[in-house]
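Yeah, one chain of the complex is gone here, protein chain that is, but the others are all in their spots.
Entry: chain A
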Amino acid sequence: MTLKYPMKDRIKTTFEQKGKKLLNVYFTAGYPTLEATVPLIEAVTEAGADLVEIGMPFSDPLADGPVIQHSGTVALQNGMNMRVLFRQLQGVRQRVPDAPILLMGYLNPVMQFGVENFCREAAEAGVDGVILPDLPLDDYVEEYQEIFRRYNLRPVFLITPQTAPERIRRIDELTDSFLYLVSGPGTTGSQQGQAEGVQEAYFQRIEAMNLRNPRLIGFGIGDKSSFDRACQYAEGAIIGSALIKAMDGVDDAPAAARRFVQSVLN
C-alpha cells in the first residue's frame, strides 16, 4: 500500500535523537487569544520544548481541572473550533518543521467533525498524533484504528496507577509513539499529595515492564523540580496547567510561554 501521507515519523525521531528529558507542553488552541495558537507553538519550541500538545477546547472536559477548563471556556468564547484550528495550522510545518505536534481533546467534537475528516485535516496540517482520553480502547480498535493508520496519525493512550498490567501491555501493543503516564489520581493540574514513595513505586513498576514505547509523565508537573524528578523515571514529562497559568493576564502570551519553558529547562 502506498501511503498518501508518508511523512517522517517525527515522534520516533524526537525520542531517538534526544532520548531523555523530553519536555512536552500542552496549551489550549485559541487561548488566551484566538490567533495565539501558532505563535505559541513557535515560542515554546524555540524555547526548547520537544513536543507540543494542542488542546481542542470542549464544553465539558471531564478529565481537566479548573485551569484547563477555564482556558477552554475562553477559547470557545474567542471562537475556536475545529475548522478554525485546522485553518490556523496550515503552514505550521514551514515554521516548525521537526517538533511533533499532537492534538488532544474529547471525542464528541471529533465525532461531529467526522473522524475521517478530522484525521485527513490533521494529517494535511502535519499533525503527528492524537490524544482522546474518552475514546475507549475497544472502540478505537474496532472503529478508528484503520482510519488513524491511513493518515499515519499516532494515538496516545493514558496509563494510570490503577491500570492493570495486562491492560498496560495491550495499550503498549496498540501504541507506536509514547505512553502517557498519569502521575496519580486527579484531573489535570491537580497537585499529587500522595504518600512518600507511592508514585516512585508506580513509575518503577512501569519501567520494569520493559515496554516497547517510551514514556512521558503528566498531570501535576509544573516547574523545574517536578520536571526533573519525573525525568528520573521516564523519557520526559508533560506540562499543561502551569504553562496556561503563566499566560494568565499577560499582554504577550508567546513571550510568557517562552520564559516559562526556559524556567523549566534551565
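The rule is simple: contacts are C-beta pairs under 8 Å (C-beta built on N, C-alpha and C of every residue); 3 or more make two chains touch, one makes a residue touch a chain; residues count from 1.
We adopt the following convention: contacts and distances are computed from a predicted model.
UniProt lists the omitted chain of the complex under the protein name "Tryptophan synthase beta chain" (options: "Tryptophan synthase beta chain", "Ferric reductase", "Transport permease protein" or "Acetone carboxylase gamma subunit").
Interface note for the absent chain: among A:Gly19, A:Pro97, A:Pro136 or A:Pro165, the touching residue is A:Pro136. Chain A residues in contact with the hidden partner, per the touch definition given at the top, are 58-60, 62-63, 65, 69, 73, 76, 81-82, 106-113, 133-136, 138-139, 157-160, 162-164, 167, 182, 185-187, 190.
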